[in-house]
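The other protein chains are all here in position, but one chain of the complex has been omitted.
To keep things simple, chains are lettered A, B and C as they appear, and every chain counts its residues starting from 1.
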Amino acid sequence: MSQAIRVAVAGASGRMGREVVKLVLTDPDLELAAAIARSAGPVDAGRMVGLEECGIYVTADLGQALAETRPDVLVDFTTPQAAMPNTELAIQYGVRPVMGTTGFTPEQIAELDKQCREKGIGGLIAPNFSIGAILMMRFAAQAAKYFPHVEIIEAHGDQKLDAPSGTSIKTAELIAQNRQELKQGNPNEHEILEGARGGYYNGFRIHSVRLPGVFAQQEVMFGAFGQSLKIRHDSYERAGYMPGVKVAVQKVMETTGMVYGFEHFLD
Amino acid sequence: MSQAIRVAVAGASGRMGREVVKLVLTDPDLELAAAIARSAGPVDAGRMVGLEECGIYVTADLGQALAETRPDVLVDFTTPQAAMPNTELAIQYGVRPVMGTTGFTPEQIAELDKQCREKGIGGLIAPNFSIGAILMMRFAAQAAKYFPHVEIIEAHGDQKLDAPSGTSIKTAELIAQNRQELKQGNPNEHEILEGARGGYYNGFRIHSVRLPGVFAQQEVMFGAFGQSLKIRHDSYERAGYMPGVKVAVQKVMETTGMVYGFEHFLD
Amino acid sequence: MSQAIRVAVAGASGRMGREVVKLVLTDPDLELAAAIARSAGPVDAGRMVGLEECGIYVTADLGQALAETRPDVLVDFTTPQAAMPNTELAIQYGVRPVMGTTGFTPEQIAELDKQCREKGIGGLIAPNFSIGAILMMRFAAQAAKYFPHVEIIEAHGDQKLDAPSGTSIKTAELIAQNRQELKQGNPNEHEILEGARGGYYNGFRIHSVRLPGVFAQQEVMFGAFGQSLKIRHDSYERAGYMPGVKVAVQKVMETTGMVYGFEHFLD
Partner (left out) sequence: MSQAIRVAVAGASGRMGREVVKLVLTDPDLELAAAIARSAGPVDAGRMVGLEECGIYVTADLGQALAETRPDVLVDFTTPQAAMPNTELAIQYGVRPVMGTTGFTPEQIAELDKQCREKGIGGLIAPNFSIGAILMMRFAAQAAKYFPHVEIIEAHGDQKLDAPSGTSIKTAELIAQNRQELKQGNPNEHEILEGARGGYYNGFRIHSVRLPGVFAQQEVMFGAFGQSLKIRHDSYERAGYMPGVKVAVQKVMETTGMVYGFEHFLD
């Protein structure tokens, strides 16, 4: 049997970080090496996430934690500000970074790829770890070749600030790359209520629903004469991203260089 | 067995009128008395709608047709301009009007009610003959008492001119009458693409999808902590309104005065 | 301002009971009087559900807890075996029972109603506290008067034992009471795969989907010429039932006698 992969978790007290700690503590293929969070008192990482004591205290200093525990992989859900320095720190210690944090420039990614290759290790930067969401985007892009008429309807919780969602914009980009250029709808279309027809993107529309109880849903709807094709992904909770995080942790052990986008880990 | 109800159809060559002619010719409870359409040559009404010859020629003069054939009911799908004079003409001949045409003012409806009562006959003015759509609106109004967070997503063919649809606005009115006042969404909500959050109506949002292949669909989605309730109506073709037209023709025989809204014929 | 309602929770360590404890501890209109659970060590009720210490220890003896704390209401999510004795115990102490437990016979309910009336207090026995599910059932029953062709598709987690769900059977009963008798489908229908057409109930069909990730979903689909009407309820988590539990606790303070079915608390 193969040995468990030793994982450090940065941003361990955040909403995603806690789920990652739970994953690592309960999955026999993974082992918790360290849990890092700002301003943490002497708290046991297991206790912090509602599990049994695990004997590993949450610490505040990432560099020290990596130096002392030498994990195989760092899973990082922190802030855009910390993303670049944390990634460089990990690579420096030969720890493979799996970054769920956004905010890297293409230049930074290229630089990190170089650093990874020099150390002979793999890395991943991924705004989305949801296998289902990635398949939805992939299928939508494929369908757009055959069905140029499309609209996106996404729904999130009512306290979300931005509309449309990042995932819907990413989906729209992929559709636009595969779809013949076309401005949909009646050219004399008239909005009785301003905004009823949704946000305009490259000839088609995106609609953002915001309601309590919804976590994250998206439907891509294609219409053609006599038929419609719908691709829909519903996320019910953060824990749904964890199978993707596990795949990422495993795949990053077998690659060299920095990969951008979790979809490259799905064949 | 009861005798068939004798029906005249005005606007017989239009898209809805043709369906009504088909209904009347094929339903044993109904009998075609006359078919009226502008600039009609000597065309058999059955042939015009793709059925066998029925022996009744389409004529152009409504008054003459009513005088000569004395039907029980006039079903009228013409234009807003013709709506008021056609209705008055029907009542004058003691023919019960079933008007699928829009554009009556409240004063006109009151006047027509008076005329119906003087003749001792019933009448109906109905923008919508879809039993399913009416139930959808009724249920949405009821649910709004318990679930104040709601959005409407409606979809129609991509050549429709107006957004949102008349049915969605009518639904929104009914919801607003039953819902506690509330401005939904995050107060600091930000539209990255203008219009993404849809059309604003009384604190909630309406989204209009326009795609080829769609005839008429509407979903009313209520969201609350941990749950969502959806009421959805899909119309696939004009023929789907005909069961409602038949109910209207039958009910108008048993009422007195002008009724506004087909929902009043559903108990 | 009105005083908080004092609530005892029986079955406090179960999945529903824990949610009720959370509700009572976090809602300013409610106050935790006691938490009862079998074989509980000296555990603080707040800690048990992942909240701050609240100073109330979980105890094992319901009678003693009621005698010592004299709450206004008992919310009970225990077992069918404990349901009847727990209810009688509560009434004896003048505590209004809100029973989320199933397994009462009509005779037992009549007897408990008599006991409640003697004490001049209200009570509730409810297999379902979901406002959305109750509205779904109500709307389905209403729609069945107009649309006799109907099928139910329900989905639950893949480890659920019974199919179809209790809610779908309850919905089917309500539909059957309102629907004209009719055996749907082609009389010569043929199942290539046995069971494909679902479970047969009174002339129509119920389909049970079982997949991981799903908590509880149900769609009632009505079909008629050219249209379909769908009523759909999705529950995402147990916490979604808590608004209903709160309404029940409040309403039970204002009634006399034992009510069966939460729907009677929705006007």
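The rule we apply is simple: a contact is a pair of C-beta atoms (placed from the backbone, for glycine too) under 8 Å apart; a residue touches a chain by one contact, two chains touch by 3 or more.
All of these numbers come straight from a predicted model, not from anything done at the bench.
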Kindly state which of the options A:P28, A:G120 or A:G226 is in contact with the chain not pictured. A:G226
Who touches the missing chain here, C:S2, C:T105 or C:N186? C:N186
Positions on chain B contacted by the hidden chain, ascending: 50, 213, 215, 236-237, 240
Touch rule applied to chain A and the missing chain gives residues 130-132, 135-136, 138-139, 142-143, 146-147, 222, 224-243, 266
By the contact criterion defined above, which parts of chain C meet the unshown chain? Give residue numbers in ascending order. 149-151, 153, 155, 158-164, 169, 184-186, 188-201, 205-214, 221-228
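By definition in this document, only the chains that are shown with their structure count from here on.
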Closest chain to the protein CA centroid? C
Centre-to-centre distance between chain C and chain B (centres being mean Cα positions), rounded to whole Å: 39
Between the Cα centroids of chain A and chain C the separation in whole angstrom comes to 36
Multi-partner residues in chain B (2 or more other chains touched) are 222, 224-228
